[in-house]
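Note sheet for the following structure.
With one protein chain withheld, the remaining protein chains of the complex are depicted in position.
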Amino acid sequence: MIEFTIISWIMALLVIGAAIYAIETKDLLSSAIAAGVASLVVSIMFLILQAPDVAITEASIGAGLTMAIFVYAIGKTGRWEK
Amino acid sequence: MMWPEYVTVAALISIGLYGVMAKKNLMKIFIAISLMETGVNLLLITIGYIPEGTAPIENGNFVKYVDPLPQALVLTAIVIGLSVTALALTLLIRYHSKTGTLEYRRGMKW
Partner (left out) sequence: MRKVAAIVIASAFFAILLISFYQIPQSGYSGSEYYYSNPITGSHANESVPSHYISGTKNETGAVNAVTAIVVEYRGFDTLGEVTVLFTAATGVAFLLHKGKGGKKRAEANLILREGSKLVLPFILLAGAYIFIHGHLTPGGGFPGGAVIASGFLLMMLSYPKFFMKEKPVSITESFAGITFAVIGLLGLLFASSFLENFLPLGNAGYLLSAGIIPVIYIAIGFKVGSELSSIADKLKEVQK
């Protein structure tokens, strides 16, 4: 199906862009949020690959709880990387 | 061959590996490890995909189902990744309250 291929390439570009931004920036809060965005777009790719159980699990755990505990831990330590 | 997914997996693992090797801040290293775990989970599900198959829930209309075994393994792996991240961040908070900084390669020349 040709439309699935185009959507998959757009998702791939979004994931790679979010991952590169998460590593290179000096603001730790933006880095954690970019990792959460990458997790969310990967969860949409799981749905295109016909796996609904794994999509629900990755969306609620990877994009919700992992990012929340990263933000709490950044609040206790510093926000800017020196 | 599903090239968009394979390129995404290779890019996620390589970017995570670069983050672990080149950065000094421990929080950035943990974010890179979490990205690598996401990439490996995506690889496991991409291997089990059968073209023009549907989700492995039986409803009587379809005959062609996707392989259900890798999905069961990835379901476990995602939860274990969250547990390891939570424990690692706890150790990081204790390290920061002991020494006051988050870098761990202080004093090394290279």
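Read from first to last, the chains carry the letters A and B; within each, the first residue is number 1.
The rule we apply is simple: contacts are C-beta pairs under 8 Å (C-beta built on N, C-alpha and C of every residue); 3 or more make two chains touch, one makes a residue touch a chain.
The structure displayed is predicted, hence computed values, not measured ones.
Enquirer: Wait, the hidden chain, what does it touch out of the ones we have here?
Expert: Looking at the entire complex, the absent chain's contacts are A, B.
Enquirer: Out of A:13, A:33 or A:56, which touches the unshown chain?
Expert: A:56
Enquirer: Please identify, in ascending order, the residues of subunit B that touch the omitted chain?
Expert: Touching the missing chain: residues 1, 6-7, 9-11, 13-15, 17-18, 21-22, 47-51, 53, 55-59, 63-65, 67-69, 71-72, 75-76, 78-80, 82-84, 86-87, 89-91, 93-94, 97, 110.
Enquirer: Could you please point out the subunit A residues that touch the chain left off the display?
Expert: Considering the whole complex, subunit A reaches the absent chain at 52-53, 56-57, 60-61, 64-65, 68-69, 72-73, 76.
In the analysis below, only the chains that are shown with their structure count from here on.
Enquirer: Indicate the whole-number Å distance between the mean C-alpha point of subunit A and the mean C-alpha point of subunit B.
Expert: Inter-chain centre distance comes to 10 Å.
Enquirer: Within their complex, state which residues of subunit A touch subunit B.
Expert: Answer in residue numbers: 5, 8-9, 11-12, 15-16, 19-20, 22-23, 28, 31-32, 35, 38-39, 42, 45-46, 49-54, 57-58, 61-62, 65-66, 69-70, 73-74, 76-78, 81-82.
Enquirer: Give the list of subunit B residues in touch with subunit A in this complex.
Expert: Result: residues 2, 4-5, 7-8, 11-12, 15-16, 18-19, 23, 25, 27-28, 31-32, 34-35, 38, 41-42, 45-46, 49, 53-55, 57, 66, 71, 74-75, 78-79, 82, 85-86, 89, 92-93, 96, 102-103 of subunit B touch subunit A.
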